[in-house]
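Supplied in structure tokens, the structure appears directly below.
All protein chains of the complex are present and in place, except for one that has been dropped.
Each chain carries a letter (A, B, C and D) given by its place in the written order, and its residues are counted from 1.
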Amino acid sequence: MTTTSAQAVPRAVAVARLEEQWREQRSLRSWFATVDHKRIGRRYLVTAGAFFGLAGIDALLLRTQLARAGGDVLSPDQYNQLFTMHGTAMIFLFATPMLFGFGNALVPLMLGARDMAFPRLNAFGYWVFLFAGLIMFSSQFLGVAPNGGWFAYVPLTDLPYSLGRNLDVYTLGLIFLGVSTTAGAINFIVTSIKLRAPGMSLNRAPLFVWAIVATSFMVLFALPALNAANALLFLDRRFGTHFFQPDAGGNTLLWQHLFWIFGHPDVYIIVLPALGIVSAILPAFCRRGVAAYPLVVLATITIAIISFGVWVHHMFATGLPSLSLSFFSAASVLITIPSGIQVFAWVATMLFGRIVVRVPLLFVVGFIVTFVMGGVTGVMFGITAFDMQITDSYFVVAHFHYVLFGGAVFPIIGGLYYWLPVLTGKMASEVLGRWAFGLVFGGFHLTFFPMHLSGLLGMPRRVYTYPTGLGWDPWNLLSTIGSYVLAVGLLLVVLSVVLAVARGPRAAVDPWGGDTLEWAATTPPRPYNFASIPQVFGLHPAWDRRTLSRLETDEVLPGHQALLTSELDARPQRLVSMPEASLRPLLAALALLVVVLGLLWAVYWLAIAGVVATIVVVVGWLWPPQLTRAEAEAA
Amino acid sequence: MAAVLVALCLAGCAGSAPSTLDTAGTGARRVEGLWWFMFWISVVAVLEVLLLLGWALWRRRRDTRVRAGDAMPFVGVLGVGLPFIVLVAVYGVGLRDLNALIRPPAGPELSIEVIGHRWWWEVRYPDTAGAITANEIRIPVNQTIRIRLTTADVQHSFWVPQLMPKTDLIAGRVNETWLHAERIGTFRGVCAEYCGLQHANMSLIVTVQPEEEFTAWLRDLAAPPARDLTEQQRRGQAVFEAAACGACHTVRGTTATGTIGPDLTTIGSRWSLGAGAAPNDKGHLGGWIVNPQSLKPGNQMPPQPVPASDLPDLLSYLETLR
Amino acid sequence: MLSALATVAAAVVAACSTPPTPPAEVPGGDPARGAQLIAELGCGSCHSVPGVRDAHGLVGPPLDHFGRRAYIAGELTNNGANLQRWIRDPQSVEPGTAMPNLGVSEIDARDIAAYLLTLE
Amino acid sequence: MTTIRSTARGRRLGPAFSWFGVVGGAVAWSVHLIAAWAVDELTCGAGRATVAGVPLVAVMWVAVIVPALVTAAALAVSALVWRRESAAARQRADRGYGRTGMLGLVGLGANALFLSIIVAGGAAVLVLPVCQP
Partner (left out) sequence: MTGKLFTESTAPEALAAEPAPRSTGWWGMVGFVTTEAALFAVLLGTFFYLRFQHGEPWPPREIERPQLTVPLIMTAVLLPSSLPVVWAERGIRRGQRWRLRLGLAATIVMGLTFLSLQVMEYQTKLREFTFTTDVFGSLFYAITGFHGLHVAVGLLILSWVLAASLRGSFSSHKHERVSLAAIYWHFVDLVWVAILFTVYLSQHL
């Protein structure tokens, strides 16, 4: 497997040499050029967290406007921009990138690999995400933010009903962002297929990895629908095509189909990795592996597939034939089965294990409660007759916040507390964390539970104001109060993380006793993750004496090398060398940014210049190294 | 549990809300039944999980044994078997109710065309020539009314929560729904699909009347009876006709035949101005005419700077249009 | 976010603060009821009136600091009795004014005047 | 139970069987959904009740029954895989789930789920009119 000469070197010397080879200079260039998946993962988390803050402030303003009937904190146009940006940013700029951040930081560690399969592509993906986010948020400060709702239904978003640049920011921004998401997804898939530690056959892959891989496959199939829809809308708006204009033979329902073919899988693209986080956290605090592992894998896979067959339940009121709706209704109702499997697997894990209550577990428990409540209302929306009555009311707002905040944000915060030692080497304060949990959990339910009621009372969503005397006032006031409590709780989360990084105690090695490989590395891990590539013998390698002892004694894999293994059973295949840090990913992302800005401002020579620059950078990036003389002679 | 109590109190506390749980229409009543069926199932499901979680947290912190055995039977029964039975039942009931929603109780006795505009509702009674109104629908009680839904611009959604689940108004399509009110009363409806700047102010009122009252109203709507006008009201009519009002609005029996804005033949008896933006009284109407943009920013009506001395006359004329 | 917090705080304070005391010029007037009447009658669709919801009309003059105004409509000196007269029948004070006669009762006019005169 | 010996040809075809057992139902359901939905929406939208002369309701039944049969076949294959594997696992030392065994179980569950979804869609064909009146 490795060269014989390596065995002659004592282990300590080999490790020291490895340290030298992987050390990153503390320079500005190195900061921009790094391809270390842990640093990139942290950047994803911080950037997505910042976008979460901005979109959260949007939400607070919206709730302030709605605190009383006839509120006049915001103008109608401001309100419409804010709710559109809130939704768009939370879905596209917070949830997915945040979870990709966890994936970036953790997947290679959990697999026992040294980095992602394509480290430079990974860096490129981050930069593109950052630039797309900056474009979209800067539009808000310039007052030209998208204002068509996050699903941007035509004809409202098409000419002649939406002039101005607002919707161009939306279409171009999301296509640009899609580049990043697609790159990330391919990277996760290849990493998980090819870089698993020897012995980690499919039946031993961590559930979080299953979730990330399932998500990535969903991205590959779902995102093209969004990109195509946005491209067609951009062409309609900018170049006068007629895809969505009925007068010239187009069709407005086409947008809804295309958007939701992406949109509903996207809900699970957000929720699945979060469920994976839950499955990763539980073993450490229940002192046993997640119950019914094969069933949870089954659930992950089937959710990923069925989620592509439920999109029309967003269109139950469009007047399509009710028979064609029912095929989607059937899938929407029965997709609950795999979700139920996961919930009861977690409950079983807790029932059959020994529980240690720490902050991450609190957030998991809060997640299960909230997610189950969002799940039961989800079943209701799968029923066509009920959906036709309640959709587009505040009940729907309540439902999807239970699913998305409950299903994604609770696990994300739990994961943040759980993996803070891996990410930063520090421990967060338990006391502050418990306060944060209490405020977030209480504030969340105070904000969103009343929305079920205002929805049942007939309050439509996306209204900037409402009249008094319809029974909606008290529930809206409660929601607004709750949103401020929730905001305080979230600020406490941020505070506890900042405090931990600034002056928290250094984390012990494997402080929680987790079962996956990231806890078998040092805390925090070295740039090369593992000096020797781990051997896996079971589902819980970090609890496995065989794996741990061999990590100490196996020979060190020298240099910037990684071990490829076979796809299904993870048999060792061959060594490959990993790329070094490079500025090219950043340059490529900048060139693409020029293309997007050129299109946005309708300065087409700029866009063309950007395309040329992109080609130049990418050609340089991928230029194959010239053969060495020995290789040339061999050839 | 608190959740349950709050929800139970809903029907009582709702007051004059357009509540889906205080229904008066055949379609909405069926969905109300469906809701309570699913609601109780949901309560049981949530309680089950809460109890198991509570038990785990309370019991398993003390018990130090870790049961290694795999929990397949537990997950299989509680996570697959039970939910499957419940979900199939819910799906079946839902299918039954959907079937009821697409088959109105009796053959349609009246047709109404509803056309969505940014941001108001045009209502036409095609069987009675000239019967056009805006932002209000009157229907006779205990009859099935067929509603034809189209839009003049962007997508809207027609929702009268107490009468019938919503149906979208989609550009390039004609959608249909029906109303069947089981009691007399007024019921608030809204546009439920986001349609731009003033989506919040796009409401309508459905007034359910005894059949004779409705027939009389419809007759008067189509051919308004001659009105005796006072001196001031006649002056107001002259102002109305002299100003550009007729370019956008219609008042049947006068020279005003515009079709861009709502038909004003019965403006005096409407429930609101600007599809719910303001109450319909002299004070609001005066402000609305001169500067509609402050009451409903962004609506399509431009400010009408009528001469100051004419405004009171105009208002007194408009009040007579009932 | 701070501004948002401040707004909520202001809203809460406004909702809980004690009603203004009636000005001496309108004996027996109820300013709180007057404010409500101003909202119901739609005065706000023409005038901006501080403290009245949705009252930011730009058709007629703004009514802030009304208690310190010298004249009503440039015709009458501003006092309780004149104000009530104006509110009940503006046409009789200034023929040709755009302000319509809204048919305000005597008691209602007293309360409205009471509120307007509290706007210092 | 005696061990079944395999041949080189068997080893070439085996993975195909195995994967049909895992994803057969998913593929069949996707075809069912796309076909049934698109044919129904587009035919009704055009105001017709037949597709190339065949009544729409008959097309719907084909779009339900054929995928259901394929899914049932995949279910049978995954059941067989699962049985063979658990028999083999009993003879192994660790008795855990092998990779094939886990995939067999996943196929078993997935196919059962997809079959139920297709059957539930079939129930709708039984109850509802193909186009709205």
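The rule we apply is simple: a contact is a pair of C-beta atoms (placed from the backbone, for glycine too) under 8 Å apart; a residue touches a chain by one contact, two chains touch by 3 or more.
Since the model is a prediction, treat every value here as computed from it, not as a measurement.
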item	value
Visible chains in contact with the missing one	A, D
Sole residue of A:11, A:42, A:242 or A:434 that reaches the chain not shown, by the stated touch rule	A:242
Contact residue for the chain not shown (choose from D:71, D:100 or D:116)	D:100
Chain not shown: contacting residue from A:69, A:144, A:228 or A:495	A:228
Touching residue (missing chain; options A:43, A:194 or A:399)	A:194
Touch criterion as defined above, residue of A:100, A:118, A:386 or A:543 at the omitted chain	A:118
Hidden partner chain, residues of chain D it touches	3-7, 9-18, 38, 42, 45-46, 80-81, 84-85, 87-88, 98-100, 104
For chain A, the residues touching the chain missing from this view	117-118, 182, 185-187, 189-190, 193-195, 219-221, 223-225, 227-228, 232, 235, 239-243, 245, 248-251, 253-254, 257-258, 261, 564-569, 571, 573, 576, 615, 619, 622-627, 631-632, 634-635
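Methods note: only the chains that are shown with their structure count from here on.
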item	value
Longest centre-to-centre distance from chain B, chain (CA-based)	D
Chain pair, most C-beta pairs within the contact cut-off	A-B
Between chain D and chain C, distance of the C-alpha-averaged centres to the nearest whole Å	73
Touching two or more other chains - residues of chain D	116, 120, 123-124, 128-129, 132
For chain C, residues contacting two or more additional chains	54, 56
Chain B partner contacts - residues on chain D that touch it in the complex	116, 120, 123-124, 127-129, 132-133
Chain A residues within the chain D interface of the complex	201-203, 293-295, 297-298, 301-302, 305-306, 308-309, 312, 319-324, 326-331, 333-334, 337-338, 538, 568-569
Contact set on chain B toward chain D in their complex	84, 88, 91-92, 95-96, 98-99, 102-103, 176
